[in-house]
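One protein chain omitted, others in place.
Here is chain A:
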Amino acid sequence: MPLDVCNRWTHLRKILGRNGPFCQSDYEAGSEALKFVLEECKILIVGCGGLGCELLKDLALMGFMNISIIDMDTIDLSNLNRQFLFREKDIGCSKSETAAKVINERIPGVKVKPYFCKIQDLDTDFYRNFHVIVLGLDSIVARRWINGMVCSLLNYDDGILDQSSIIPLVDGGSEGFKGNARVIIPGMTACIECTLDLFPPQINYPLCTIANTPRLPEHCIEYVRVLLWNREKPFGDVAIDGDDASHIQWIYEKSAERASQFNINGVTYRLTQGVVKRIIPAVASTNAIIAAVCSTEVFKITTSCCTAMNNYMVFNDVDSIYTYTYEAERNPNCLACSRVPQELNLSLESQLQEIIDLLVNDEKYAMKSPGLTTMINGKNRTLYMQSVASIEEKTRVNLKKSLRELNLSSGQEIIVADVTRPNTSIFVLKPPSASNDPQSVSASSSSSS
């Protein structure tokens, strides 16, 4: 029986078509908002895992007919307890392609376009296309990269932000029975980079504990993963594959052996796999809840029917059901969303390595493997770059050189590239003033002589 189009979307027609006392003040009820959702609005979902599958279903059932979804992963058996668009027969297939196919077949009129690739494979022109971008990711680096992308799309005219260049981000995250959802209006509200401290610190066991004084079963597993694997090369010269049962089995047996040497209890196969793959526990319901909050916010932002969340919600239902919504604050000097030039306050006697250390260790930047270039006498010069082996080899010697030896002086612009950002960032070298820094006193006196 064909479905009468006029009878469709009755729920949405009521909510968008009738005025209410709590509608956003500039909202005009009618058919315009629904028409926009159905026909014009373009949504991008990044990530097609537990959150992504839910987001796709939620948004499609709320009338968003034009959705694109990116994911570079393929389907694994362990996804099926929550990624409900996938079946056992789909194992090994692309997540985004499979999910798009299911939704396109199930919901009439919806056009989901899958992208089976990395986020970095798509460019500015691609990302510029969307009205809202929703993130259902577990990777912090990927979140930061997209955040950097939408921030780079902002246009300023005489210092005034061009509102039409803003692409709102809605971001969700979940772990076990906990999660969070947030709305980011780039250039106006706190962005991912403004609030890096909201991410839980990564667990890293000190190498000396792992090597010398293991106490926990995790220490034994890390010993095998970090030290023994490369020493014994049980499967030849290959990296650990967390999905290869024989790899995990080997690590498990060696870890158990080490644990028994030290009288440590608790090394199990499940724990071994968890530590090696850094598994985050996950259930269907938490993903459903967080994706639902994100989808509601997408609906509010795109239709203007209600004020969007301001701007961060935490969720926890370990004990009862708890949420807390608050306004995360912008960092006025944010590397991604502020227009404040970034300064490097290092003396010219510092080694180049110290700049790298600062960019990696300072939690404002928390970069992974920054590459540094600069312009000297109109020529582009690579100071250090880790990502390309041959360049790394050539530039490694610079790490031990002082900034002065590298001919860098105060006011010099250093261009920094990193996996956490789609574009380079410019840092200006600003050695601390002479009076505070005895090193630069001697430096300035020597230069005047």
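Quick notes on this one:
Note that in this section contacts are C-beta pairs under 8 Å (C-beta built on N, C-alpha and C of every residue); 3 or more make two chains touch, one makes a residue touch a chain; residues count from 1.
In the analysis below, contacts and distances are computed from a predicted model.
Taking the options "NEDD8-activating enzyme E1 regulatory subunit", "Cytoplasmic tRNA 2-thiolation protein 1", "Dynactin subunit 6" or "S-adenosyl-L-methionine-dependent methyltransferase" in turn, only "NEDD8-activating enzyme E1 regulatory subunit" matches the UniProt protein name of the chain that is not displayed. Of the candidate positions A:Cys117, A:Leu207, A:Leu227 or A:Ala245, contact with the unshown chain belongs to A:Ala245.
When the omitted chain is restored, the residue from A:Ser31, A:Asn81 or A:Ser410 that touches it is A:Asn81. Among the residues A:Ile140, A:Val283, A:Ala328 or A:Ile391, only A:Val283 touches the chain that is left out of the figure. The residue from A:Thr74, A:Ser165, A:Thr325 or A:Gln351 that touches the chain not shown here is A:Thr325. The omitted chain makes contact with just one of the residues A:Ile140, A:Leu216 or A:Ile415: A:Leu216.
When the full complex is taken into account, the listed residue touching the unshown chain is A:Val293, out of A:Ile184, A:Ile221 or A:Val293.
Annotation for chain A: contacts to the undisplayed chain at residues 1-4, 7-12, 14-15, 18-22, 54, 57-58, 61-62, 77-78, 80-82, 84, 87-88, 106-108, 176-177, 212-216, 245, 249, 252, 262-264, 268-270, 273-274, 279-289, 291-293, 295-297, 299, 306-307, 309-310, 313, 316-323, 325.
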